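Omission of a single protein chain aside, the complex is shown with its protein chains in their original locations.
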Amino acid sequence: MIKNQFYLQLRSRVYDIIENESYQTHFSKMFDKFLILLILLNVSAVIAESVDAWYFPNQHLFEAFEYFSIIVFSIEYLLRVWVIVERDKEEHPEIPHWKRRLLWIKSPGAIIDLVSIAPAFLNYFVTVDLRFLRVLRLFRLLKLTRYFAAMRILLVVLNKEKESFKAVVFILIIMIVTASSGIYVVENQAQPEVFESIPKSMWWAVVTLTTVGYGDVIPVTSVGKFLGAMITILGVGLAALPAGILASGLASELEQRREILEQRFRELLLDDEDMNLIRDRYKIDKIRRELGLNKEQAEEVIVQLLREKEYEQRLAEIDKKNYCPHCGEHL
Amino acid sequence: MIKNQFYLQLRSRVYDIIENESYQTHFSKMFDKFLILLILLNVSAVIAESVDAWYFPNQHLFEAFEYFSIIVFSIEYLLRVWVIVERDKEEHPEIPHWKRRLLWIKSPGAIIDLVSIAPAFLNYFVTVDLRFLRVLRLFRLLKLTRYFAAMRILLVVLNKEKESFKAVVFILIIMIVTASSGIYVVENQAQPEVFESIPKSMWWAVVTLTTVGYGDVIPVTSVGKFLGAMITILGVGLAALPAGILASGLASELEQRREILEQRFRELLLDDEDMNLIRDRYKIDKIRRELGLNKEQAEEVIVQLLREKEYEQRLAEIDKKNYCPHCGEHL
Amino acid sequence: MIKNQFYLQLRSRVYDIIENESYQTHFSKMFDKFLILLILLNVSAVIAESVDAWYFPNQHLFEAFEYFSIIVFSIEYLLRVWVIVERDKEEHPEIPHWKRRLLWIKSPGAIIDLVSIAPAFLNYFVTVDLRFLRVLRLFRLLKLTRYFAAMRILLVVLNKEKESFKAVVFILIIMIVTASSGIYVVENQAQPEVFESIPKSMWWAVVTLTTVGYGDVIPVTSVGKFLGAMITILGVGLAALPAGILASGLASELEQRREILEQRFRELLLDDEDMNLIRDRYKIDKIRRELGLNKEQAEEVIVQLLREKEYEQRLAEIDKKNYCPHCGEHL
Partner (left out) sequence: MIKNQFYLQLRSRVYDIIENESYQTHFSKMFDKFLILLILLNVSAVIAESVDAWYFPNQHLFEAFEYFSIIVFSIEYLLRVWVIVERDKEEHPEIPHWKRRLLWIKSPGAIIDLVSIAPAFLNYFVTVDLRFLRVLRLFRLLKLTRYFAAMRILLVVLNKEKESFKAVVFILIIMIVTASSGIYVVENQAQPEVFESIPKSMWWAVVTLTTVGYGDVIPVTSVGKFLGAMITILGVGLAALPAGILASGLASELEQRREILEQRFRELLLDDEDMNLIRDRYKIDKIRRELGLNKEQAEEVIVQLLREKEYEQRLAEIDKKNYCPHCGEHL
């Protein structure tokens, strides 16, 4: 019984350290920083291994580091599987443990964690091309996603604007197909080897429409140059369109969240006449974190809100003065 | 009489399947997917045919596929002409059938459909260059426009911002003409063949101003390089301007539509105290589809609206408490 | 006396045709179109003259066309000077004629008109390099500015955002100076001819930071490539910044104008219970044109406004029902 008690306490403590974002102690921060450093070192190692002059003299070191990393990441994965049952324990006590674990294992974050360690174990069962296997370890870079709050907002925006992106991709495909077909018809005679077929002409289309312009494939005939110029002018904006949509979407998402924050704070103000920035810090922080906004943005909204409230009170006072206090009529 | 009844029912059913967007059954979705697949295969075929190594061994296969496609697209076109009289039948019963059909035939979508099959029939009457004719089949790609909701919003934005685009095209023409004339005057002596005339210099101007920069034509004199650098710095933003305008326009169009949606939902709330997300699903969906917004966006607006309503009610209650219920005076 | 009357009437009529934008008859439109066509033909002529194969056989034709254009543009300029006194005659009758004319002559539009014809006359007094003189005629392209409404909004935005642009230009200069100095220090030894001095290295900096990337000057040392990559990553967004600022500024300017339009329409609604789209067309059009918005945008605002008004009326009715009609208390 006492042993069980200890087991539950330990699990809860470990959960707080490695998964609970609201729990921010010195040790949990150190744990996060250690993992971030290990991931960065892993990626550096993969890059460094590709340089023969660095790899061959230090082969044993690289291998030892890889074994160490695999062990750490495996322990991390198993710990997360173990403690994840603590999440939302109070809110949803009815969900059984195995279901919580399965839900987590199927989440994108957990899949990234698994794929980060899987190739290393794969090596024991099947023989895979070593260079390809090494590069697969770069997948560990994605483990960093966990530590970027803004990435989540960006993903939300990407998801919200996905229809716009589909439309842009559709237009881009039309442009590439049209451009490569057009240049193929026009330049095929003059340069039969580079514009041999439409798929080969697509290299020119992609390189031109994205404005990379290596210069290895260029139209040489007058008609080809004219067509190329037209295509470039029309298509050039297109490549910049997704970035524009994403940037606008991000701005409007942040604007929307700021408005929701304002609305929530207004509600707080109803319960609590003068919202106290210090006393209500916990409530404010909870709302703010839910919306993924940072402290400066929240403070800005609060300051503005209190100022508006003061203005409205002054306005109400002036308004009251203008009415007869006995009959309520306007003077 | 019974036969006629059956004919009308059949036409109505076919209309629902191939044209009515509100009618979403398993079969109508399958029909759409089949057509999308056929279009994609057609485009792939055109691209593949240009590769000699793929075309010559499978010539008969490509031809058979083309015949099959032509037949399917022709039947699709005729069916659409036939059933289009069902559209808005209740709202405008006074418009005669031939007028409805003519209106549809003149619509951009129908013209795309016609041009997609026309070249194949053209072949029987006049002899056209085969390669050019093949590439014309790529026009079928535009048939996909029908299945992209976001494309329509993009076209609306393009239409709304058309004056800005005209201004940008005007500035772009000024830039290209000025840049090519300037570089022609300055570099003509040093490189008489590439900067032989203004039209020839325009190739450099377009390649530079769109930031493609192939590197085949480059100013070599100091004055030319200075002028080229100035032109590039000034003009470089210009190429990205249309994309920026389109992205901003898209963001503000979506914002505007979200506001209209909010207004419509507010109106719904007037008729119906607590808008029920499940019961009123049909009304909500109709408004949402009219505005071309997706389900997530509509839900977001509704949740926000209900929250605001609750807040206003709480505010009204607090307000009521502050007034004497007998004399109406402020306490 | 009668002669004077006729003179005044003629001047007023000519003013309406060539300057008054509110006055839109078939003839005034034809006049505008003729001038636009002449400007475009002039620019085409300048471009065509640079091609020896086109110029020498048709030299007389080109010269005749140039004489004709000079005469037309000169008459146009003189006419504008003559009739400009009619502008705002009612609003400001106190300004003397010579002052009105001087004001117009000093306006940017008038200066463009003058510079378009000046070089041709200059030719009679001093001997200038012919090729340079010809290219100067391209200035006539700017005469088209008069016919683009969106250009004026763009110029307003440019003016409003001028401080942002100054900051961007300042950063750009810092970037170019820093990049060229850095690459000069690093690559000077390896490539003493292309990175001979900082001014020479600036060519590389401009070509790289604007993402043109001709490929004629490239860092070859490892340190140079690393520095080049860093500079490119940091600087690449910068080149797109002015376009982004302009696009955002344009969007917010249009948004602001739409809001002012709404406010003005609301004021119209106060005077006139149900704003009649047909009866009040003139007033609406005047406001709309003042704000430089097109008809679709104005109509959208009106439709939205009427809908909101209807909603408010329904809300007011519901509100009234909730109060006792005798004591005014809330039920």
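Note that the chains take the letters A, B and C in the order they are written out, and that residue 1 is the start of every chain.
We adopt the following convention: a contact is a pair of C-beta atoms (placed from the backbone, for glycine too) under 8 Å apart; a residue touches a chain by one contact, two chains touch by 3 or more.
A quick note: this is a predicted structure, and the numbers were derived from the prediction, not measured.
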Out of A:V14, A:I95 or A:L154, only one touches the absent chain, namely A:L154
Out of A:V85, A:I231 or A:A247, the sole contact with the unshown chain comes from A:A247
Which one touches the absent chain: C:L61, C:L155 or C:I174? C:I174
Which is it among C:S12, C:S28, C:S74 or C:T232 that touches the chain not included here? C:T232
Note that subunit A touches the absent chain at residues 43, 46-47, 50-52, 131-132, 135, 138, 141-142, 144, 148-151, 153-154, 172, 202-203, 206-207, 210-216, 239-244, 246-248, 250-251, 254-255, 294, 296-297, 304, 307-308, 311, 314-315, 318, 328-330
State which residues belonging to subunit B touch the missing partner chain. 211-215, 240, 244, 247
Since one chain has been left out of the picture, which residues of subunit C touch it in the full complex? 160, 163-164, 166-167, 170-171, 173-174, 177-178, 181-182, 184-185, 188, 196-199, 208, 211-215, 218, 225, 229, 232-233, 236-241, 243-245, 247-249, 251-252, 260, 263, 266-267, 270, 320, 325, 328
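Criterion: only the chains that are shown with their structure count from here on.
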Overlaying subunit A on subunit B by their Cα positions calls for a rotation, in degrees to the nearest 5, of 90
Is it true that over half of the residue numbers where subunit A touches subunit C are used by both copies, so same, or is it different? same
Per-chain CA centroid nearest to the all-protein CA mean: B
How many Å are there between the centre of subunit A and the centre of subunit B, using C-alpha atoms for each centre? 28
Subunit A-subunit C separation of Cα centroids, rounded to whole Å: 40
Of all residues in subunit C, which are in touch with two or more distinct other chains? 211-215, 240, 244, 247
